[in-house]
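Got a structure for you, questions after.
In this view, the complex is presented without one of its protein chains, the others remaining in place.
== chain A ==
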């Protein structure tokens, strides 16, 4: 409402002057006349408002007509459905598919927002977007956050179900996020669990950081036909965060190739079919030997090894890993450590080797003969990285390493003492 252009004080002064010396009955007559004029003006305003509303409606109608006509000849309508779908896909924000849940874990990634946005432009675009499952198959983090109230929980699950339904029948990458050190809310999450497990056969990858025990228990009974990559980051040695780890098994995941987990938790894996393993706890060489003996198809391996838990066994023929082309070894643990792990394997195709010496672990004696023998069995290494964290590597040992790496093109040596001439060395070609 517009502000009045007069002040009540002024009006009062005017009327006081005007009515000076006249009787109250005459003033009442003036009041009646004023009320009558107000009524008349109100009627006039109502008529004008009605006319204005009619004009606004007419204008809006004409705007709609114009927009519809412009839309009919808009060049965008010349774009065929399949091309439009491709453009939708290229438009959606490219979130980092391997982004770890963390700071913004309560927020959905931007690609979720974008997929919904392109589906909300018009009915035609919505039909195309909803009919294009690949728009809805980018990674999604499902948060079992116990602090949501019931209403928020319902909304969260509804949204998730919509997202997952639109991705069907394609496989989807799923990350499950919860409180690492918190307790699980018992009543929360059951609908969420249902929504997730109902499409377990479509999980392409599964990361757990971690999940509630109830979820894991029910996961044990699911078929995981599409699962290619699995990360169980927070399984500790006892598996306590997983509730009942012994119930879990991924033996029957026929497509599983890539696994990141702590093998000491005892969850069975289909080792023979794995090509990419990242073993996340300190594992004695005999256990590693056992694992490698089961995964002869492994192409990439990252391991943390400790000293032998028993006396080193008598030398046997090394395990042949014909497909291994990337190997990362970290020496950790407080027990006596040596490099005899390298006696256990032979990797002809190995192209890239990383060696890390954990600063928290026991000192490792560089075994030149062992390492040279390993290099002789792996003559195709082109990239070598040694991260010393202050560990001592003698210059003569380094020279021997380089001498037996004839195809080396990339060398990084960082923080190794004992090679003062090369305190930090990075060689490319």
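One rule holds for everything that comes next: a contact is a pair of C-beta atoms (placed from the backbone, for glycine too) under 8 Å apart; a residue touches a chain by one contact, two chains touch by 3 or more; residues count from 1.
Throughout what follows, contacts and distances are computed from a predicted model.
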**Report entry** Listed names "Mediator of RNA polymerase II transcription subunit 27", "SKP1-like protein", "E3 ubiquitin ligase complex SCF subunit" or "[histone H3]-lysine(4) N-trimethyltransferase", with the criterion being the UniProt name of the chain not displayed
**Finding:** "E3 ubiquitin ligase complex SCF subunit"
**Report entry** Which of A:19, A:50, A:71 or A:409 contacts the chain that the document leaves out
**Finding:** A:71
Query raised in the report: Which listed residue (A:32, A:122, A:251 or A:376) would be found touching the missing chain in the intact complex?
Result: A:122
Requested in this report: Specify the residue from the set A:27, A:87, A:168 or A:395 that touches the hidden chain.
Outcome: A:87
Report summary line: Against the hidden chain, chain A presents residues 64, 67-68, 70-71, 74-76, 78-80, 83, 86-88, 90-94, 106-108, 110-123, 125-126, 155-156, 158-160, 162
